[in-house]
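To keep things clear, I will list the structure first and then write my remarks on it.
Removed from the display is one protein chain of the complex; every other protein chain stays in position.
As written, the chain order gives the labels A and B, with residue 1 at the start of each chain.
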Amino acid sequence: MTDSAPTLEVRDLKTHFFTKAGLAKAVDGVSFTVGKGEVMGLVGESGSGKSVTGFSIIGLVDPPGEVVGGEVLYNGKNLVGLPEEEMRQLRGNRVAMIFQDPMMTLNPVLRVDTQMMETIKAHDSSVNDAEAFQRCRDALGQVGIPAPEERLKSYPHQFSGGMRQRVAIAIALLNKPDLIIADEPTTALDVTIQGQILYEAQKLCRETGTSMIWITHDLAVVAGLADKICVMYGGRVVEQGSIDDVLDNPVHPYTHGLLGSVPGGNNKRGNRLYQIPGMAPSLLNLPQGCAFQARCPRGDAACNIEPEITNPVENRDVRCFHPHLGESEDESEGANA
Amino acid sequence: MSEKVIDTAPAEEVPAELAKVQTPFRRFASDFFESKIATVALVVLIGIVFIAIFAPWISPQNPYDLASVSVLDSKQPPGSQHFDGWTFHLGTDGAGRDLLSAIFYGLRISLGVGVISGIIALVIGATIGMAAAYFGGRIDTLIMRIVDIQLSFPAILVALILLAMLGKGVDKIIIALVIVQWAYFARTVRASALVERNKEYIEAATCLALGHNRIVFRHMLPNCMPPLIVVGTLQTAAAISLEATLSFLGVGLPVSEPSLGLLISNGFDYMLSGLFWISFFPGIALLIMIVAINLVGDQLRDVLNPRLQR
Partner (left out) sequence: MTVFIIRRLMQSALVVLVMSFLVFTGVNIVGDPVEMMVSDEADQEERDRVIKSMGLDKPWYTQYGLFVVNAFKGDLGNSFVYGEPALQIIVERMPATFELALVSLFMSIIIGIPLGVWAGLFPEKLSSKIVMSGSILGFSLPSFWVGLMMIMVFAVMLGWLPSTGRGDTVEILGINLSFLTADGLSHIFLPAVNLALFNTSLVIRLTRAGVREAVHQDYIKFARAKGLSNTRVIMVHLMKNIMIPVITVLGLEFGGLIAFSVVTETVFAWPGMGKLIIDAIQSLDRPIVVAYLMIIVLVFVVINLVVDILYSILDPRVRIQDVKS
């Protein structure tokens, strides 16, 4: 997929939270790359560390959290440890972020045009107001908001949730960034809106060549949208590969379990829906060795040591001692007979 | 490769983080004492209460016993000697009374009036507030209108007018202070009672046809206690301060029950001639008492605030 140097290369990123209750290793050695124009789905359940990964890349991890190791190479430049002023110049400009809850992302007491125009003016002070207004209007049109001129003069609470999220996307696109990090942007919206936004996001990325990291817990979302997928569990990447490969042949037992618990397919109607047994571990209390061990049908004594990333299958990163290799769907566990 | 039989029922894994068994009170106490300042304040407060209760026994002199006071001792600076041999540690006032003793007695009155009026106001205000929240509708609107209007007028003004109408006397002061304070309690209790009222367990209790009294006092009240305690503490400090101010202005407690405010007012005239201690020390005592109560109340508020729970 990638024809040139990757836009983003994350190497062994570690972000830890030093809380009163203990040390939480939210991101514990995460590595992946995102190529130019590529959409990567970062998938995991709550508490897997996926959102923190996103914040770590853009440098917005608040205390008591801190990036303690690894590198985040944006076009070759390491963002970890970059002086704050340089980081600020990148944010909203070359690397943009969209948040989960559109209700609170926009400042309720400022007009939409203020909040959009300031993004432009923060990075290019030569732009005058009229020009900035034009660009904002065009951006709103791009994300499918009707009557953009009027909308610009309104306040956020006058928009619906879906519209607000579109505004957030428009803001992210204003300065034509190379990378957009979207942190569960459609989770708070209802399904029909979700579909629209996904479609538009995909279209925009194709048109502008922007790379995207789409953070979500919903496999269905990434299935239609992403080029590659990166599955996280307990702060670590457990499987990574191209979307079609992973969805057709999941190798890591966790991915296997996730796919196995999706309704339809092997989960026939009338039978009990398969669930991965147990609960995700708390990041304060990760078990020794493989984090998935307690819930894994394949777990044994060997899993008490943390597995390293291997490539049992071509173009696939897997962190497991007992990956699913070359099995047909009928034999794989998790399917109801 | 071993294959386990999958148990499709969710496993019962409870994360073993709740190791220590802590009673709520122990947890509250340890949270409270986290702040050294508040702990010190609490100790000081206990000391003050002790002094207030035992004032007649620990004061060097009963300043209101005319026999033991001599005008020849008046206006003595701190450290000077009584002819009997003991020291006026804080000096004497214009009538020859030992200031230290006067302060002890004054603490008694200031604290007593403040606490009594606070408790009465709390009981009245809390009852009204809960009634407003529980019955809702018109009753609620009416009560809250009254509360809002009263609270929009500054306490001192309301107190002044009331005292102008009622005259002097300890009981009148307490009445005035109660009338000034009940509204805060009513509003606070109503707010937390409303939150409780909408919770399902009240609905359940109502379905069980428990009497109003029982629902309100046994179910809603315990959950309204935390903010009530905080407001009660802070209001007591405010009441003490208000009473002192009123006494200073001459509309407060009568001369027969000299609170710290009156002592300070007595010293006003001597100040310009440089006899500062007559106003200074009672003021310090008042200050320490109010600050201590406020610090304790502040820490209580931080500890009991569910939003700040870590």
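Everything that follows uses one rule, which is that a contact is a pair of C-beta atoms (placed from the backbone, for glycine too) under 8 Å apart; a residue touches a chain by one contact, two chains touch by 3 or more.
Please read these numbers as outputs of a predicted model, since none were measured by experiment.
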### Task
Among B:Leu90, B:Ala176, B:Ile264 or B:Val303, choose the residue that contacts the chain missing from this document, as touch is defined above.
B:Ile264
### Query
Where the complex has a chain not shown, which of B:Ala29, B:Val43 or B:Ile161 is the residue touching it?
B:Ile161
### Task
Name, in rising order, the residues on subunit A that touch the hidden chain in the full complex.
58, 60, 88-93, 96-97, 99, 101, 104-110, 118-119, 122-123, 155, 157-158, 168, 171
### Task
Could you list which residues of subunit B touch the chain missing from the display?
37, 149, 152-154, 156-157, 160-161, 163-165, 237, 241, 244-245, 248-251, 261, 264, 267-268, 271-272, 274, 276, 279-280, 283, 286-287, 290-291, 294-295, 298
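What we mean here is this: only the chains that are shown with their structure count from here on.
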### Message
Report the inter-centroid distance (CA atoms only) between subunit A and subunit B in whole Å.
### Response
52
